[in-house]
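Reading through the structure tokens given below for one structure.
One protein chain omitted, others in place.
Up next is chain A:
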Amino acid sequence: MSIISQDAPGKTVLLMGNEAIARGALEAGIKVCAAYPGNPSSEITGSLSGVADEFGLHVEWSVNEKVALEVATAASFAGLRGLCTMKQNGLNVASDFLLNLNLSGCEAGLVLVVADDPGALSSTNEEDSRAFAKLGDFPLLEPATFQEAKEMTKWAFDLSEDLGLPVLVRTVTRVSHARGNVLLDELPRLTKKPLFDTSKPRVALPVLLNHELLRDKLRRAGEVFETSPFNFFRGPEKPELLIITCGSGWMYSLEAVINLDLSERVGILKIGTTWPLPEQMVLNHLKKVKHVLFVEEVNPFLENSVKEFFAQNCGDLGVKRFSGKASGTLPDIGELSPDIVISRLQDILKVSYEPLPAEYALRAKEISAQLVPERPLGFCAGCPHRATYWAIKNALALDGRNGFVAGDIGCYSLGMGPSGFSQMKTLHAMGSGAGLAGGFGQLNAFGFDQPVIAVCGDSTFYHAVMPALTNASYNKSNLLLLLLDNSATAMTGFQPHPGTGKTATGHEAPILDLEVICKALGAQVEMGDPFEVEGTTETILRLLQDVEGVKVLILRRECALVRGRTQKKLFNMEVEQDLCLGEKCGCNRLCTRVFKCPGLIWDTIADRAGIDEAICTGCGVCADICPSLAIRKEVV
């Protein structure tokens, strides 16, 4: 039984923030959940997919975020509660639909959970998705704890239904991907026949009328927020400093106040309903203080809202000092932490903080800097992408025209770093590698002669590469796309997609064949195995040099982690110590210095390569690249 489906009201369990959101949706009686995976949001829909059959839900991994939101919205239109989840970048994809949906409104509760990634720990940007709440006039909730993640999600459905408007829940990595105590509530088992009321067309037109209705709905949300239990104050009646915070900033602020023993001097106003602002409540607290510090992740969203409101009311409020991101008090890029908040409170209130002897701290940092090597991210041992980039690197070198890779979003984005031999030179949004490569392909007429290789993963292909490929074919571009098919959405946790033959809930689905689709989109298609390094190199070189038009090379090899879950190693690997010539070989230690698979080790004393049996997955690729044939692979 899944932890989120326990029918045990009153029981406390340890839930990840994302699981708590999923549980909240279950307690709210959702019937449909649709999403495209993306960290830090993936486990919400991931955990719901595991209980879908048990609860009679429809849960799907949609091909992209816009479609996902449309699927969840259809449920709402027909009277069933719908949930849609995504990461911050996904909201950009969904935004075209979203910014019309505000005008049409919704029927049953419709909640869009967006997980932001402050510090871009697993993203290509650290976008603050809260801007969309203001842009589209959506009520916005921000959970600060795991319990709140559940309660808020559950309540968001009621609020959405009351207003007839989708509600945004914005969470961040440190809430979504952390775990904590969550007290469970009742699980409803409702049955309701869906029906679309044709007397109430769901259209944005007439725009001005609907826009006025939308503004009214938002005003009503503001009134409801005034008494929300998600907004509360902790501290003395008249604090020297008022912290206004939301989301993960709450736990950091609390930690800082406790560590500095400031609970008699500093008050914390925690706001859970961050848009529209609960104005009267904020006003009441502003009246009592002279100095306010805003603690929130990424943009000064709450900070600017409060300051705008203050500008309207400053006549009654007197002079205030505002500190936050705009004043430079807190960093306006990157992630916050308890240490950052502690240090700013120390500066503001002139208090000392010494959690450990200074000489120890200095010594510990010195020793660590002296002895601890860096450990950068890289492709896993046995990852097909390392072999692919090896082939790309060699093909581009043989071609000799200063070619490069136009990258895309997935594990293979690591191709810009050392474990992809730094071949990737552009990286933006889902599908942008193929889009850019199609654009470079149009520049030949102007004398552009650098070969460009677009790469994309299998899931990314369905998400956003298909339009780019269609465009390249139609507009007669020259394009070489390497479709790195590892049979999973690997970066985000191995979710299935239309090429895998499985749905989110593990049921059989028709396989939408990549080869057939690419051909239908006008491409010349070839198939390859990235582990056949030499053959792949030759194919890439030939496609770069010989053929004009749109070409797709599908390189198929299952993700090593997916494979490792169910199957044994392909090969037992061994280095024949007599055959390995070490530094004298003349290969420049191709296996370890150049190819650098973490499954290999280099014995500096023996001057020989070796295999780390705790890491090696037995893919056999290193045996193929060793010029001395010292690395042996033996079929298991």
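Everything below uses one rule, namely that contacts are C-beta pairs under 8 Å (C-beta built on N, C-alpha and C of every residue); 3 or more make two chains touch, one makes a residue touch a chain; residues count from 1.
Convention: contacts and distances are computed from a predicted model.
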| item | value |
| --- | --- |
| Chain left out of the displayed complex - its UniProt protein name, from "Anti-sigma factor antagonist", "1,2-phenylacetyl-CoA epoxidase subunit A", "Indolepyruvate oxidoreductase subunit beta" or "3-isopropylmalate dehydratase" | "Indolepyruvate oxidoreductase subunit beta" |
| Candidate in contact with the missing chain, chosen from A:355, A:400, A:447 or A:510 | A:355 |
| Touch with the omitted chain, as defined above, among A:200, A:219, A:321 or A:363 | A:363 |
| Which residue of A:345, A:411, A:424 or A:552 touches the chain not shown here | A:411 |
| Listed residues A:76, A:92, A:173 or A:305, member touching the removed chain | A:173 |
| Options A:259, A:426, A:471 or A:572, residue touching the unrepresented chain | A:259 |
| Residue ranges of chain A at the interface with the undisplayed chain | 1, 3, 12-14, 39-40, 121-122, 145-147, 173-174, 177-181, 248, 251-252, 254-255, 258-259, 337-339, 342, 355-357, 360-361, 363-365, 367-369, 371-381, 411, 414, 418-419, 561, 589, 592-594, 596-598, 600-602, 604, 612-615 |
